[in-house]
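All protein chains but one are shown in place.
What follows is chain A.
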């Protein structure tokens, strides 16, 4: 599921004893990468379902939130960690997906959810192509600046087209719960969490396949050295646009899922702060690995809740109470960057390496 996991698999034959004829690991690696990642996705879905059944209805919505946030951050991971382009407008693509979903559910209620999700991906892809092609020649801070404009400007559209997009109240839709034959087994939120996670693991399998395959290698080559990549025959501009489009599609799909769960899309959700939070969380979780996206999503969903609870325990004034979690998040980010630039996943990797070397 992650680049680093595969790298570790590849490294194993060298560091370990000479590999035997056909170890299970080799047989696993001989499978085509889409199949491998879909199997891992199925496994992940089983784990999530198990957790969901154990924890019950109350946490289901938070589970769903972790799911779509993770998909969004995994897309950003491919863009920032994979191709080296920094986007400050990722939240804007979530917004495009969210509003597409809300409009589809509101205006074309006969469409099934799967068709809606496909259409959301199509719209986000088109938006990604338009923005990506326009910004293809921008590097580093200039690309960040251009995408920043998108993140700042797009929410304003909802006021400009008040009739159509609902202004600051946004759009509210009703999405169906579990189908009749499952109604005794699953609550509406549990069903939604399952639908979200099914979509998310498929999306993650696609992202992981891209990231560990030839395209991912091309992106990393461009991230590391554009001139050398071009001299190896890699189309630099086109590959960058493709990375941008894939990230946009993942962000859009995540936004669509968010509306499916929350039933509402408002401009106040998709502010610049969201884009910045996604990027900060990615750094916190660990850039360069898909696992980083999981830790990042957990941080986005749970850290703020935990920090708020912790702050409330000290019974401070309301102003302090509201802003302290954000400050603590920032402090945590600075500490991670200072002491562990590879993020939480870097810490885990180091611990894993120490455990393995201790065993030998």
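Note that in this section a contact is a pair of C-beta atoms (placed from the backbone, for glycine too) under 8 Å apart; a residue touches a chain by one contact, two chains touch by 3 or more; residues count from 1.
Here is the rule we use: contacts and distances are computed from a predicted model.
Peer 1: Select, from "ABC transporter ATP-binding protein", "4Fe-4S dicluster domain-containing protein", "Branched-subunit amino acid transport protein AzlD" or "Cyclase dehydrase", the UniProt-recorded name of the complex's unshown chain.
Peer 2: "ABC transporter ATP-binding protein"
Peer 1: Among A:140, A:156 or A:213, which one is in touch with the chain left out?
Peer 2: A:213
Peer 1: Among A:45, A:234, A:303 or A:332, which one is in touch with the chain left out?
Peer 2: A:234
Peer 1: For chain A, which residues lie in contact with the unshown chain of the complex?
Peer 2: Residues of chain A in contact with the hidden chain: 7, 10-11, 14, 32-34, 37, 206, 209-210, 213-215, 217-218, 220-221, 223-225, 227-236, 242, 288.
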